[in-house]
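Here it is, the structure, as structure tokens.
Missing here is one protein chain; the remaining ones are kept as they sit in the complex.
Chain IDs A, B and C follow the sequence of writing; residue 1 opens each chain.
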Amino acid sequence: MVTLKDNSLANPTEAAPPTTSEPGPHEPLLSKHHFKSVGTRPLRPDGIDKVTGRAKYGADHNLPGQLVGLVLRSPHAHARIKAIDTTRAARLAGVKAVITAADLPDHTGGDEGLFDILDNCIARDVARYDGHAVAAVAAVDAATARAALKLIKVSYEVLPHVTDVDEAVKANAPLINPKNFTRGVEPAPARPSNIAKRSTFGHGNVEAGFKAADVIIARTYRTEQTHQGYIEPHACVASISPDGTGELWVCTQGHFAYRQWCAAILGMDVAKLRVTSSEIGGGFGGKTHIWMEPLALALSRKANRPVKMVMSRDEVFRASGPTSATSIDVKLGVKKDGTITAGSATLRYTNGPYFGMWAELGAMTAFACYDLENVETIGLEVLVNRPKVAAYRAPSAPEAAFAIESAVDEAAKTIGMDPVAFRIRNAAREGSRSSYGPVYGPIGIGPTLKAAQNHPHMKAPLGPNQGRGMACGFWFNFGGQTCSDLNIGVDGTVTLSVGTVDVGGSRASLALCVAEELGIPYDHVRCVVADTGTLGHNDMTDGSRGTFSSSMALIFAARNAINVLKARAAQMWEIPLENVVWKDGHAHATGDGHGNLAPLSLKEIAASAPNTGGPIAGHAEITADGAGVSFATHICDVEVDPETGRTRVTRYTVIQDAGKAVHPAYVEGQYQGGAAQGIGWALNEEYVYGRDGRLQNPTFLDYRIPVCSDLPMIDTQILEIPNPNHPYGVRGVGETSIVPPLAAIANAVSNAAGVRMTHIPMSPPRVLAAMTSADKLGV
Amino acid sequence: MEAARHIHLWGALRPYAGGASVIVVEARTIRELFRKLEEQFPGMTPHIRRGIAVSINGRIYRDQWDTALPEKGEIYLLPRIQGG
Amino acid sequence: MGLVMAGGTDLLVKMKSGLVEPDLIVDIKRIKPLHEVKKTASGISIGAALCNAALGENAMLRKAWPGVVEGATLIGSKQVQGRCTMAGNLCNASPAGDAVPALVAAGAKAVIQGPKGKRKLAIRDVPAGPGRTTLKKGEIITAIELPKREPRSADAYLRFIPRTEMDIAVVSAAVNLTLDAKGVIKKAAVALGAVAPTVLDVPAAARALIGTKLDDAALDRLAEAARAACRPIDDKRGTAAFRIQVAGVLAQRAARTAYARAGGK
Partner (left out) sequence: MAGIHVKTTINGDAVEFICQPEETLLDVLRNRLGLTGAKEGCGTGDCGACSVMVDDRLTCSCLVLGAEAEGRSVETVEGMARGSELHPLQRLFIEHAALQCGVCTPGVLIAARALLEKNPNPSEEEIRFGLAGNLCRCTGYDKIVRAVQAAAQEMRGA
């Protein structure tokens, strides 16, 4: 049952009780099985703007009199900031403001999470990673701002640093935060360490399970740190006026959350800051955190001028959202008949210098695909001198899936069982206890595996040096706070205001759902993303929630609007409300004596609105819980050059449950995009740190995301197992597609190369080393 | 004892409940549950502040604290997950 | 400091990162003769401002020096190709520059104009180390000269990159061969990139090929000599061990291609 706040219903004088034949205004149960609009592939409303260069992204907005803001960043991985002298910079002609941490006093009131955000936005006493912001300037132009940065003198006391996950957990490792005592351990440890938290999940008795096994697979896997790699760098324009009100234009996945954090950090009232989300040039989780936005606001406040800040690519890599680097021990016990008797894993995830929940997410998702009697996972959050880890598409799940799905594949091979059949035998199903705790409802892993088993890809012949791999993936998905408005114009066309940022075509999907519910054509519905001043709070577009949550809110808003439309039709006909039904975009009169009344179209009712009570609208404010967990199975073929270790992906297939694909082209796009990012992660993407703790490759030249010629076509198969908690059966689709690729490719490369790959990315030096002798090549 | 609910804890919470994996709390809603947990197990407060999700019969609630806790069925506390 | 700009694809990146802050930039692209490809008495002369996309469109060059053209047209993207030049790649003096190994193997020369007049210098001797050249103050390269082609000659260039495009060579090899009428290699040159501070000319590797029809034993000796010449480092793009190993592989593959192109069977 979807929960709704009681006061979120339409105007009570107009809200009619639902008739038995129609769903209530907020009845979540599946109300549709045959769709007219949903499931079609219309053109997206923002398409023309985006192919003509008209669409405005973060860096495309300007305000009169705006200044250019730039950030001075730490060149050290770990250093105490002894003093910052800004006097010369401030005196330079054209410089209008210089700020340091002193200009952003601590308003966080003991909120540790918020304090970490503040400390990450601008270092206070310690610079904790290469690229950590230390000061910022605003000047009349970029050249002046650059010159000013050079005039700021920072005296550092360089501290010992650690960037490697396994080094950081050693007893003698340099401490990132001397006040960090591992949480989740009772009694609390007496000494500080770099382990911020220990989390455990599981059930049963793994030791007994391992004793019952015929075969034990035990290995340690490693993954390197990656970046979301959105093509649009972070950008914003901030303007604070002397009366304390402010405007922020910014590329973000969640302008309401940005408003909340920025206001809290700057000590502003939330209502005094209006945040407008620009078109967003990719986020993938990296734009769910604030970075330099508070600095832009603080500079604007100090200079009393608008300030524009745009990160360089170098800054994006050094100082915004990478993933964790991980080191994961897996142990799997298997019987010869194919039963997994026990699974355990210890997962060490780097967090950057701040407390996070990345290992915890890895520990929760690791074995989620399987029905295990005995399972235990331990997650260790590891602090290191690297940038603060940010969410990246199903955060932490791909690394864990790489480790577990590699072990599962190896186990199947060891007992001589087909890897798909082995997974089907052990797959979680309705009623299975998940490895993270709760018992599953209806879930889709079985169907994706069955579809994989029957897919022609599984039977296609392989050439020399080629190998095939497959893997499964899991992600939770979630919903969250959502607020939408639906306004009917005088001509009967409809405007939707939503607060979930459109990252990949959701405006089209949302318009489709409203067209479906109202029974009007898609092109009569226009969807816009509203700013924080014109709509209630919306959580961010993350957790695969954009289309899931906003479509649910809009369907409810449409039902509320239908109730109003019916009341207006009743007025126009001068008949009782209970004699009006809504069907196919029209009000129909029913009952004795009314049957001959011609149906009234939405357009006709809208036209008479001025005389029937005024504007017609529908609203909904909901907490969209019930997103429903998501599973996928991927199959891939690779060819490995035995002389160079280079891997080419030759074929790739994604099979995933969408619940109901609202706009199938954009569902396919999510599947393909996630797979491509996973392929990059698996093969070539990694942060390379030098011995000095500085990032060596903060460019698209040396941080190698897949280019067009690296990839094959990516085939997709959309399964539709309706989500019972959404009126149209929709599930989130955005994230799960990045979970299986690391493992699927590792399994394929292992099969092609004849050696088990345990370190991602499987860059050519690593593969060649594994294929020959690790010592000889020194990898 | 009609309000007594069996509450399953994930690993990180267990140390604050003496190592128990299941505890009994008298609570009819998520809000009441969190209040009672803070009263009975103060060590859990930072976790609750940072966010705890509640799985009720496999369905995960992150925000809706007025959600009723059914007398029968499984109630499982989980970290409040983040997404990308 | 004044700097000469040909394509600008390295210079503008260095300016952006603050690595260089020139007081003056001299754009040589407006000088018409610097865009010409002409046959001369001694071979082919290529103007220093000719962008590599245009170079790749030149049928005569593609036929005579397919390896040189391969090297030049592998640099960067199609977008970068529209700007970058061989001479610029040479003066950037990266040990991994794609245009350089094939020019070294070809025995090409840089035509250098300076305050004291014109001189010619073997390409091999232009780079002095990473980012440094032997050019003197005030000197610029105006053209690159390729020698005259004998019959049954061909070259080939291969680089190793992790992706299919857009990377800097982790290791590279160029092979230039001339065969006799029977298909026996009578002249050879082998050059390796990204395995030493400058592009390496490896005469020992060339000697392994001369007098052979590129049989397996010759290819083995080629790989061995190529690997023996390598003095690479570990860096973000690859390990020293990987570079040494793959240098041998690429030398063999480039030799096979050059041999086939020259008409060898």
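Everything that follows uses one rule, which is that contacts are C-beta pairs under 8 Å (C-beta built on N, C-alpha and C of every residue); 3 or more make two chains touch, one makes a residue touch a chain.
Remember, predicted model here, so these are calculated numbers, not experimental data.
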item	value
For the chain not depicted, the shown chains it touches	A, C
Options A:666, A:687 or A:728, residue touching the unrepresented chain	A:666
Of A:130, A:279 or A:517, the one touching the omitted chain in the full complex	A:279
Touching the absent chain when the full complex is considered, from A:260, A:677, A:750 or A:763	A:677
Given A:427, A:705 or A:746, the one touching the chain that is not displayed	A:705
In chain C, positions touching the absent partner	5, 7-9, 12-13, 15-16, 25, 27, 29, 51, 53, 76-80, 82-83, 164-166
Interface with the undisplayed chain - residues on chain A	41, 43-44, 46-48, 50-57, 59-60, 143, 228-233, 279-284, 310, 312-313, 503-505, 665-666, 668-669, 672-673, 675-677, 699-701, 705-709, 711, 713-714
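In the analysis below, only the chains that are shown with their structure count from here on.
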item	value
Chain-level touch network, classified as line, ring, star, complete or other	line
From chain B, the most remote chain by mean C-alpha position	C
Separation of mean Cα positions, chain C and chain A [Å, integer]	45
Interchain centroid distance [CA atoms averaged], chain B/chain C, Å	67
Centre distance in Å when chain A and chain B are each reduced to the mean of their C-alpha atoms	25
Residues of chain B touching at least two other chains	none
Contact set on chain B toward chain A in their complex	8, 10-12, 14-16, 19, 43, 46, 50, 55, 57-64, 66-67, 74, 76, 78-79, 81-84
Touch list for chain A against partner chain C, complex	146, 314, 643-646, 648, 683-684, 688, 696-697, 700-702, 704, 706-707, 709-710, 763-765, 768-769, 772, 776-779
Residues of chain A touching chain B in the complex	3, 112-113, 183-186, 197-202, 228, 283-286, 288, 357, 360-361, 364, 378, 391-395, 436-441, 475-481, 542-545, 623, 625-627, 725, 734-735
